[in-house]
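Once you've had a glance at the structure underneath, I'll fire off some questions.
Coming up: subunit A.
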Amino acid sequence: MSIRVNPDLRNELIQFGIGDWNACYHCGTCTAICPLSEEGFLFPRKKIRLMQMGLQGPLESSVEPWLCYYCGDCTKTCPRDANPGELMMSLRRYLTSTYDWTGLSKKFYTSKIWELAWILFFAALVIISFLVILPSFGYKFTTELTAEGGVKLNSFAPIPIIEAFDWIMAIIVATLLISNILRMYYKIIWKNSTTKVSLWVHIREFWLLIFNFAVQPKFSKCDDKRYWGAHWFLMSGYTIMFIVIVVFLPWFQTEKILPVWDPQRWLGYYATFGLLFGLVIAIFGRLKKKDIKFRFSHVSDWLFLVMLTLTVITGIFIHIFRINGMPMATYVSYITHMAVLVPMILIEVPFSKWSHLAYRPFAVYFTQLKKNAVLK
Partner candidate 1 sequence: MDHKDSIGVFFFDLMGTVNDPINYSELAKYTLGFQQVLQAWHYSDFPWNEETIRKKIETNDLSKIIVAGALPGTVKTLFSKAMSMAGKNPSSVILVSFNEYGIWSDKEIERAKALLICAIRDIPYEIAAMPGDAPVNPATMIIGGGISGIQAALEIANGNTLVYLIEKTGTIGGKMATFDKTFPTLDCAACILTPKMVEVNQHPNIRLMSYCEVREVTGDAGNFTVKLLQKARKVNVTTCIGCGTCAEKCPATAPSEFDSGTTMRKAIYMPFPQAVPNKYLIDAESCIYLKTGKCRACVKACPVPDCINLDEPDKEVLIKVGNIIVATGYKTFDAARMEQYGYGKYPNVLAALEFERLLNASGPTGGNIHYRTQDKKGNWIFSTEAEKPEKLAIIHCVGSRDKNYNKYCSRVCCMYSLKFAHLILDKLPEAEVFEYFIDMRSFGKGYEEFYERIKEEGVSIIRGKTAKVEAKNGKLLIRGEDILRSELIENIVDMVILSTGLEPGEDTKKISEMLGIPTSDGGWLEEANYNTDPTGTFRGGIMLAGTCQGPKDIPDSVAQGSAAAARVIQNILRGRVTKDISGLTLEEIENHINEISPIQV
Partner candidate 2 sequence: MSYRPTIVAFLCNWCAYTGADLAGTSRLRYAPNIRIIRVMCSGRIEPTFILKAFQQGADGVLICGCHPGDCHYQEGNYKCLRRFKLIQKYVDQMGIEKDRLQLEWISASEGRQFAELVNNMTKTLLILGPSKIKSSLEVEHLKQ
């Protein structure tokens, strides 16, 4: 069966950030220089080819863009300024939008206004909740301090309500992500009519998913190992924070000022430091544009960094202001923190850049499935 070329696809892809999409003349250097490219899963060149020709079907069923961790070697050695690294990045954005059945992802990626409007909408919702709705139920600001001199945070942001809200948010995000992953599975594995993967293989290889989520072993295969370290630091901090906030909120959001050696505090410090470290590297990298990895920035890249940074900084502020007994400052920080965090989780995780936390490990898992597939 022959596939029809679709020259219009590139116009769509341009919105996802593919730059000089036609510069590639297919010397194959990028695929060969890439330490992650492997037999049966060759990239970037082959993916560039599909993109140039507008072969939508094969492109959407590609798992390879998720296997790329953007070390930039391909772009550095490219003889033609084709920038394969960034092309792969753009394809990840495109794929994210194709997995998303709501169509929102595409809107967010291709329209700055849409994305900003939604962020502001959620932010406003959060602010209104804290300023209008919660007070109307009797949860008010109080300038009173605890016995130790800390801010009475929980009376302003009651744990059960916040916890419930966290769970709702987590469930929404998880539902969206899971449904998108199912679509991803459908496109990559199910739809592929020539191969068949048994259920046993699905179960046998499942550990890969967990392992890859936790350590990103593929990332560590890039020649420059520093970014793997920084990323892991950031990622572990983020995961810890996420788990702590959603699952152990009562333990974490305390009014008591715990001693410094308490696990609650050092876990928080570790996560904060991890996040900050990763962020500083990424922000300075993108500003300096020295490393190819950071040379080209899409709006979504910056938005994600700015929001995460704001979240982390406001988080730090909450902590400092709380233990130092500065109620108003604490409340303002808390509301800001939530006003950034909520849209970030709701928009970035299922629809935008952050979805990679799920797609990447799944991609590795699916790759393994494909390797084990038998010809039908």
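How were these picked? Simply put, all candidates are chains of the complex that A comes from, given by their letters.
The criterion applied here is as follows: a residue touches a chain if its C-beta (ideal position, glycine included) is under 8 Å from a C-beta of that chain, and two chains touch if they have at least 3 such contacts; residues count from 1.
These numbers come from a predicted model, not from an experiment.
Only one option in 1 or 2 touches subunit A in this complex, and it is number 1. Taken in their complex, subunit A has these residues touching candidate 1: 25-33, 37-39, 42, 45-46, 77, 79-81.
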